[in-house]
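Here the structure comes first, spelled out in structure tokens, and everything after it is commentary.
All protein chains but one are shown in place.
As written, the chains take the letters A and B, and residue 1 is the first residue of each chain.
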Amino acid sequence: MKTVYQRSKGLMDAPTHYCPGCTHGVIHKLVAETLEELGIIGTTVGVAPVGCSVFSYNYFACDMQEAAHGRAPAVATGIKRVHPDLAVFTYQGDGDLAAIGTAEIVHAAMRGEKITTIFVNNAIYGMTGGQMAPTTLVGQKATTAPFGRDKERQGSPLRMCEMLATIDGCVYAERVAAVDVPGILKAKRAIKKAFQLQLEGAGFTFVEVLSTCPTNWGLTPRDAIAWLKENMVPYFPLGVYKQ
Amino acid sequence: MTHEIIISGFGGQGVMAIGKTLAEAGMHEGLAVSWLPSYGPEMRGGTANCAVVLTSGEIISPMVQEPTELIAMNKPSLTKFEPTIAPGGMVFVNSSITEIKAQRTDIVAYYIPCLEIAHELGSAKVANMVMLGAYIAATGFIRPETIREMLTHIFTGPKAALVELNVEALRRGAGCVDG
Partner (left out) sequence: MKELWKGNEAVAEAAMRAGCRYFFGYPITPQNEIPEYLAKHMPARGGVFVQAESEIAAINMIYGASGAGARVMTSSSSPGISLKQEGITYLACAELPAVIVNMMRGGPGLGNIAPSQADYYQATRGGGNGDYRTIVLAPASIQEAADFTQEAFDLADVYRMPVIVLADGTIGQMMEAIEWRTPPRRELPAKEWATNGHRGERPHNIINSLFLDVADCEEQNCRLQERYELIAERETRYEEYMAEDAEVLFVAYGTSARLARAAVLKLRAQGVKAGLFRPITLWPFPEVALHARAAMPSMKAVIAAEMSTGQMIDDVKLAVNGIRPVYLVGRSGGAMPMPMELVELALEVLA
């Protein structure tokens, strides 16, 4: 019998806890494939965030550390400075990276830490149950913005890719959306490129992946994808911001 | 034998350096020593002081409440610390910038024109060494050779000429208390 598809060796044989229709699974797969294709599963340490992907330490086949909320770039800095020969990545959500951990991500980029950050932006706090994120769109409802995000009182969403691209130590920043086949292929290329640049010692590399949260958005998976394209992409334009 | 010394003055007068030199010299003489600075914003030009304890026994506490000797490099230091000096103690006053005299009669006071002497030697920077020279001469428990030896380790290479300048400053300070 011919094998037409198999799980990447970069992933453990573990059922994930993600909700139906969530794109974390796809993004995990892209990272895992990258580790496998680059032959670095055994020489990589990943850092999991606090948020929906907190359990990613159970899913990735490389060594993993679980960081405090927002501190993944600091934890990754510690690992990379001890083992400059290893690949080190953080996998973070929008609350983790763009709210509580803003200082850590900005300064990891400033120092030009030779790490890769995979930033999953779904414009909502998933694990804690749908609270407002720093990337929640104006007008978008959240449990802590029940009338929709109000620009006057809650400000406008942070665009992390654009922000980090201004920092000298950041050598690569790209925003992708892993919600359809062309987008997933682009996301894979971006993630792989980020890891390759890290292995070359170029500096800090950053890939923002726009992602859906059907559960907390209150939409079916298919509608969530449509909502992302119609609402998130115009505010968070896809593309390469730093190269 | 125990000496508990407070050295006080403006930041930049070399107050900490007098203390450190005394502590290190004491250590070379086989004494137990401690050096405790006031620290923080004082270091940026305000008043600064340090406490030095030198003893042939063991150091109980590095904190000096009742100094056996006070080195006052300016007037505020004399005013502040004179009342704390142990009866029978000594005070060394930098008379170049302190016009007042010590008030107490149960202590011995020496007035050292540190700045004038330093200027005569060609460097205002050695004013603190003039004071140190006066102190070690009046107290007599640290040999000048010990400090000279230390200076030869501090000032090496192109700075070696500074050894003699500092030694001369010590000697001139000593002259102020020998009478």
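Details
Here is the rule we use: a contact is a pair of C-beta atoms (placed from the backbone, for glycine too) under 8 Å apart; a residue touches a chain by one contact, two chains touch by 3 or more.
Not measured: the values here are computed from a predicted model.
Note on the chain not shown: across the whole complex it touches A, B. The missing chain, though absent from the display, is touched by one residue of A:66, A:162 or A:223; that residue is A:66. Mapped onto chain B, the interface with the missing chain covers residues 20, 23-24, 27, 32-37, 39-40, 59-63, 65. Residue positions on chain A in contact with the hidden chain: 12, 41-45, 47, 54, 57-58, 60-68, 71, 74-79, 81-83, 86, 103-104, 106-107, 110-111, in rising order.
One rule holds for everything that comes next: only the chains that are shown with their structure count from here on.
If each chain is reduced to the centroid of its CA atoms, chain A and chain B end up 62 Å from each other.
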